[in-house]
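One structure, pasted below without further comment.
Only one protein chain is missing; all other protein chains are in place.
Showing chain A:
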Amino acid sequence: MKKTLATLAAAAMIAGTVPASADLVVPNLSYRTGPFAAGGIPYADGFTDYFTLLNERDGGIGGELVTVPECETAYNTEKGVECYEATKGSGALVYNPLSTGITYQLIPKVSADGISLYTPGYGRTSAANGKVFEWVFNYPANYWDGASVAVKHLLDQNGGSLEGKTIALVYHNSAYGKEPIRTLTELSKKHGFALTEIPVDSPGQEQKSQWLQIRREKPDYVLFWGWGVMNQVAVQEAANIRFPMENMIGVWWSGSENDVTPAGAAANGYKSLAMHGTGMDYPVYADLKQYVQDAGKAAGAGDQVGSVLYSRGMYAAMVISEAIRKAQELAGTPAVNAAQVRDGFEALEITEERMAELGLPNFGQPFAASCEDHGGPGAAMIQQWDAAAGKWNLITDFIAPDDEVLNALVLEDSAAYAAETGLTERCN
């Protein structure tokens, strides 16, 4: 009998407990452990803190409190699937897994279950085509935009021509790192530069041979698609071979404080893309301090506030909350369901005025989604690390990507997905 009871208790524990509440549920599939925790922790903190702010200051969104159940994925797809299954029954409205691998897993699942997937700046790039990907949104920018913006920046620096230059792409050997290759190949044909692909196997703690190759081949520029522990190792290795830092451009996931501080002064001049502003000079931080940090409600250790990735987590939470607000407006009820939130995402428009109202003036680019366009304008800025001052400085304004090249690629890739899964296009 005792054994039976113990078995039953064990079974109940494996089953987990589903919070039965009428709140708006936005699960946070985060990773605070493993080789990518350096990126995962600040993002998760920013994400959760913003919703805590909304709950504490405004009493939630439209009067409905938001619960943010957290589930640890360790950037691992199997754990990601488990987290998704564990949380989807609780009335989850939208997922933001911060992992391209998990995103690929979830795209078919969310489409079948009818839950939105919001992947700002990561995930499957061709999800920008809303005609095929009904439930996936990746505005304001995606990997291919990022690759194109980086190349445009290099064009600007070289008087509009990259003829005869070589660009090396050092990338995380995974879906994430491979995403920009197709765009860069097209752009190399268009602009006449030579592209060298240099993969780094996950997690990327060992990159000696890759940087030796760079030292030998001496490419003019290095584009860098890294994440987690791989970033700081790469910046350090680039410094070791005395690669000129201003000729190395990381994607927005390779441009946080964690990535450059370990290399110290040697990292000075390292550039990265930025899809939003950084630093503490935004009014929203005063509210965050008053209602979240000082009230002792900060997520995690509370030491990440104002860092690049904290801002990005907050930005994602801001967009999600605005989409929920839009959904409430459209549905005429504060207690929206997942399908209504999807409509909210699709009708979302973030204007400059709205961002200023939210305490984030000039933080990100204004954008408007539509049935066809789930990808946003895709512009990005370039930021440069100042090691002496210990801060990122924005050195350009928003640069628009080369849509002429990208749109064709997006259409091609999404058509392949539609053919693979037998989807018919929407919005016609």
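Assume contacts are C-beta pairs under 8 Å (C-beta built on N, C-alpha and C of every residue); 3 or more make two chains touch, one makes a residue touch a chain; residues count from 1.
One rule holds in what follows: contacts and distances are computed from a predicted model.
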| item | value |
| --- | --- |
| Chain left out of the displayed complex - its UniProt protein name, from "BlaI/MecI/CopY family transcriptional regulator", "Metal-dependent hydrolase", "NADH-quinone oxidoreductase subunit L" or "Branched-chain amino acid ABC transporter permease" | "Branched-chain amino acid ABC transporter permease" |
| Residue of A:Ala175, A:Ala339 or A:Ala400 touching the missing chain in the full complex | A:Ala175 |
| Hidden partner interface residues of chain A, rising order | 10, 13-17, 30, 32-33, 37, 41, 70-72, 74, 76-78, 81-82, 85-86, 88-89, 100-101, 104-105, 107-109, 111-113, 124-126, 173-176, 178-179, 181-182, 199, 201-202, 300, 413, 416, 420-422 |
